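Not every chain is included here, but those present sit where they belong.
Which chain is which? They are A, B and C, in the order written, and residues in each are numbered from 1.
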Amino acid sequence: MAKSIAAKSIAAKSTAAKSTAAKPAAKHGSKSAPVKHAAKRPSAAAGDDTAITALALPPAPLTPEMAAYFAKCQEKLGFVPNVLSAYAFDMAKLSAFVAMYNDLMLAPSGLSKLEREMIAVAVSAHNRCYYCLVAHGAAVRQLSGDPVLGELMVMNYRAARLSPRERAMLDFAVKVTAEPWSIEEEDRERLRKAGFADRDIWDIAAVAGFFNMSNRVASATDMRPNSVYHGQGR
Amino acid sequence: MAKSIAAKSIAAKSTAAKSTAAKPAAKHGSKSAPVKHAAKRPSAAAGDDTAITALALPPAPLTPEMAAYFAKCQEKLGFVPNVLSAYAFDMAKLSAFVAMYNDLMLAPSGLSKLEREMIAVAVSAHNRCYYCLVAHGAAVRQLSGDPVLGELMVMNYRAARLSPRERAMLDFAVKVTAEPWSIEEEDRERLRKAGFADRDIWDIAAVAGFFNMSNRVASATDMRPNSVYHGQGR
Amino acid sequence: MAKSIAAKSIAAKSTAAKSTAAKPAAKHGSKSAPVKHAAKRPSAAAGDDTAITALALPPAPLTPEMAAYFAKCQEKLGFVPNVLSAYAFDMAKLSAFVAMYNDLMLAPSGLSKLEREMIAVAVSAHNRCYYCLVAHGAAVRQLSGDPVLGELMVMNYRAARLSPRERAMLDFAVKVTAEPWSIEEEDRERLRKAGFADRDIWDIAAVAGFFNMSNRVASATDMRPNSVYHGQGR
């Protein structure tokens, strides 16, 4: 299984590299200076698809359930997200992560999938988490069809043109990230006034909380995102 | 089911109250001043056993698996931890939380259960999370048989007399909590030099990450700990 | 005199240790797991009663006034607080500290003794001061008869169920602790609206200020609290 991840990763990478190389500057409508230094330095993300974390944790055999899940990723996304490969040294941990992730981000909720991804990126921006910003920044771009929304969530969500609902949601998510001890009833009231039900408030808290966890696991282990994400949804 | 939680909670509370009331000051070997103001103000934790969060989320019917788990809590601990009751509005979320929690805190690991609980409390102290400090502070007191160790994890782990291994572990856990973006290879190397394997580093990161999540869910929802925890392990 | 402190300290400690050892888990009404690890590690507070600070400062002969004061502590509390022993290397410093402390914490004031102790603990929690959290956490538990109030002041006063007066008082005390440069007339006005007279505002400021001093003296010298405090007021 580790083999197939590695193989895929390399494939994904070369695809990504190609798509970059293939883009003529003129295509973007700008007469930008020719890229002179391109060959001078190795990529700042060299190895991201092959050395997924800084820890030497050999993959465990996939359980049938997890093997099916990885196959589904491969089929639907074209690759297995590196975070799954990182957790694959232990099937209990991988399964628990997948179950929680899928419930939070994909199950029915008063929050749209895009809203949940926006929280993911705004929280990860506060925590400056490379892995999550790349992977979920791509998701925001794809789900919204608005590539700049992805950039804004990474750079400073306060600078984005958002609906009052979106803004209230992100303000709460970032406050509970930055100073969780200071959240009080008036913060929840602000969400209710912006139209969120108590169940939605739970979901905002749970998604923000989840990425506060993932950001730290990723940063603690130097987890690297699949290079294919970089080009998605542009 | 909600009924049984409530019933239990009240029982637990009255037990806790009783045990406090029953403790004569003399028992501690100090001639402390009689408690004159006791009747003057309601408890600062009034309602902790009955109004578990600030969100109105009615409990869902327990799945057989979760019903069995709650019964086991009742049997082994004498109560169902409030965090479980808080998640019980949605069985998928409850199951995912339980699976991840039990794997992280109870499954075999290079970290002892006490070490994992020490991380839980030191992280929760950074985030000043009432729920987690109470529940996991009790666990540290019980697992260590050293009540003051529990206090020290809550107050300032740097003031505790710890082994170099414990200190390195907590320094990493608190750094990844406070400024996850700044963790680098030299931080992991410090753990390796303190005797931790790469698998242990993952576990330190994962436990620290998990409580960064739980602290935020608890703070965002004003989750209240079962009052019975306060007296445990003293 | 140093001898009698040491003698007492050891006595206090063994009493405290005994009372912990004597507590069967069942007594708390919870069926908690047996404490397996108790014997495995030395206490995280080992030596707290004998090595009071990290500085080698031999005690000076007590003046008659201070000898009487220490005797009174012994009689009323059953022990001499370690902070007094720490200051006892110099009688002028000890006397000045005692005079200021007693005036602030015990003299007539618009603030109750409990309110002053609540400020002490909330400020010490911001500064994460082991000594003051232990000694004054015990005082809050004893004066209030509400052990959880003591815990809440240590963990996060914002999570406590407080009166508006108490909350305004602690918000001011913690703000002047965290960012004294930003206190302005509107902060004082908030206290006045919560019912505090100008004299009370002085007292809030003075108590908060005093613990900002004591927290730093204690942290700078690694001052250790008498172990007997841990069990008081539980």
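The definition used in the following text is that a contact is a pair of C-beta atoms (placed from the backbone, for glycine too) under 8 Å apart; a residue touches a chain by one contact, two chains touch by 3 or more.
All values derive from a computational prediction rather than experimental measurement.
Enquirer: Full complex copy number, with 3 in place?
Expert: 6
We take it that only the chains that are shown with their structure count from here on.
Enquirer: Chain with the smallest distance from its CA centroid to the overall CA centroid?
Expert: Located nearest the centre of all protein C-alpha atoms is chain B.
Enquirer: Between which chains do we find the greatest number of C-beta pairs in contact?
Expert: B-C
Enquirer: Please report how many Å separate the Cα centroid of subunit B from that of subunit C, as a whole number.
Expert: Comparing mean C-alpha positions, subunit C is 24 Å from subunit B.
Enquirer: Measuring from the mean C-alpha position of subunit A to the mean C-alpha position of subunit C, what distance in angstrom results?
Expert: From the centre of subunit A to the centre of subunit C is 46 Å.
Enquirer: For subunit A and subunit B, what's the span in angstrom between their mean Cα positions?
Expert: Centres of subunit A and subunit B (C-alpha means) sit 29 Å apart.
Enquirer: Give the residues of subunit C that touch two or more other chains, as numbers and ranges in rising order.
Expert: 156
Enquirer: Quick check: in the complex, which residue numbers of subunit B touch subunit A?
Expert: Interface residues on subunit B, with respect to subunit A: 54-57, 89, 92-93, 95-97, 99-100, 103-104, 107, 127-129, 172, 176-177, 180-181, 183-185, 188, 198-199, 201-202, 204-206, 208-210, 212-217, 219-222.
Enquirer: Flag every residue of subunit C that touches subunit A in the complex, lowest number first.
Expert: Per the stated touch rule, the residues are 156, 158.
Enquirer: Would you mind writing out the residues of subunit B in touch with subunit C in their complex?
Expert: 12, 15-16, 18-20, 23, 25, 27-33, 35-39, 41-48, 75-79, 112, 114, 125, 128-130, 133-134, 142-149, 151-152, 154-156, 159-163, 222, 227-228, 230-234
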